[in-house]
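I have a structure here, written as structure tokens, and I will follow up with some questions on it.
All protein chains but one are shown in place.
Every chain is named by a letter (A and B) in the order it is written, and numbering of its residues begins at 1.
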Amino acid sequence: MTIVFLTMSAVTVLGAVLAVTLRNLVHCLLALVLFFLGIAGHFFLLRADFLGAAQILIYIGAVAVLILFAIMLTRNITGTEGGRGSLGGAWWLGVGIAAALAGLMCAASRRSGLAEKLPYGATEEGVVKEIGRLLVTDWVVPLEIMAVLLTAALIGAVVIALEEERKR
Amino acid sequence: MSNLLGKGLIDGLVVTAKNFVGSYFDGNRKDRLFTYQYPEERMKLPENSRTFPFLVYDGTPDQLRCTACKICETECPPQCIYIVMERDANGKPLQRPRVFDIDISVCMQCGICAEVCPFNAIKMDCDFERSKHGRFEDLLVHLPELLKSNEYYHQIKSAEATRVDATRKPTKKPAAGTKPEKI
Partner (left out) sequence: MDAIYQLIHAYCPTMPDLLALVLAILLPIAIVMGVFLTVFALLTWVERKALGRIQNRRGPNRVGPVGLFQPIADGLKLLTKEDIVPDAADKVVHFLAPVLVVVPAFLVLAVVPVARGFVPVDLNIGVLFALAVSTASVLALFMAGWASHNKFSLLGAMRGVAQVVSYEVPMVLAAVVVLMAAGSLSSVTIVEAQRGLGGWFVCKPWGFVGFVIFQLCAMAEVARTPFDLPEAESEIVAGYHTEYSGFKFALFQMGEYVAAITMGGITVTMFLGGYLGPGSDLPKIGWLISACWFFAKFGIIVVINIWARGTWPRVRVDQLLGFAWKLLLPLSLVNIVAMAVWHFSPSKLVGWVASAVLLAVAIVALVRLNAGAAFEKRSYRFTS
């Protein structure tokens, strides 16, 4: 439990708490970005440097922008209208369920001993080479399935946009 | 080879490069590097340019052409001219203004006063460096600042001044406080 780990955790938890309690939706999104940064920091702490950089690249560079677009297209320009108070009525129920789920996942991952079973570890030069090697040897089928899925999503987006054009 | 891929882009780059290098060797010709180093050098303004009005005098500032007829004051659209005619000791009007004020913060430089003046007394200047430090009293221009000679008029607008001089009949203005003289 070093200083760095505590700082990172504090930043992450602060971002998460602000993301669910703030009133303005865009402020919630900024808090979520802070949360993503904290998670990236945790990845760097665990020596998973590729994952940390990918977290910044994908989550902050793309997902946050996507959420901003969604907010902008569904709300008015300020993002403050609509919805009651931010936490809702029985917030203690949500907290309880979340705590129970988190405890369940912690216990399950600790009980299963996944860390000892997997021989893949981070080396001194980082984990990129290992990830690359595994993706094309042991895990090539999930890679190809992901590629097909992404291609399908891309084609679907193009088809939707094309249909809208033709309908006009 | 005229439609070689990317040729248009490269041609554009070549033109720009030639321009860049050539600009150092062509001397300080104004048609090459047309920057005017204001305020040391100024562009020559065209003849029809106009900014604010001025009063013309022939010879000495005493011989101003204005007779205080107040036509320009009446015709001015934003009413920025204020004229008071000079009167001698008995109250008789002399044909010259005692007070001639133009508020150049109101003046919209339309030139109507110059158009309607029957004596060719008020003409449009092309001096644009009129900034002052104050916003109100400093921008009210009085008679002494408005008077500029006919030679100055010839200097800034020579064709127009020559035309005006050809059509004018010379008159002599009465000095302030004396009886008018007949020619």
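One rule holds for everything that comes next: a residue touches a chain if its C-beta (ideal position, glycine included) is under 8 Å from a C-beta of that chain, and two chains touch if they have at least 3 such contacts.
Keep in mind it's a predicted model, so treat the numbers as computed, not measured.
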Residue in contact with the excluded chain [from A:L45, A:I60 or A:L134]: A:I60
Contact set of chain A toward the excluded chain (per top definition): 24, 26-27, 30, 33, 49-50, 53-54, 56-57, 60-62, 64-65, 68, 72, 77-78, 125-126, 128
Residue numbers in chain B that touch the chain omitted from display: 5, 9, 12-13, 15-17, 19-20, 23-24, 32-35
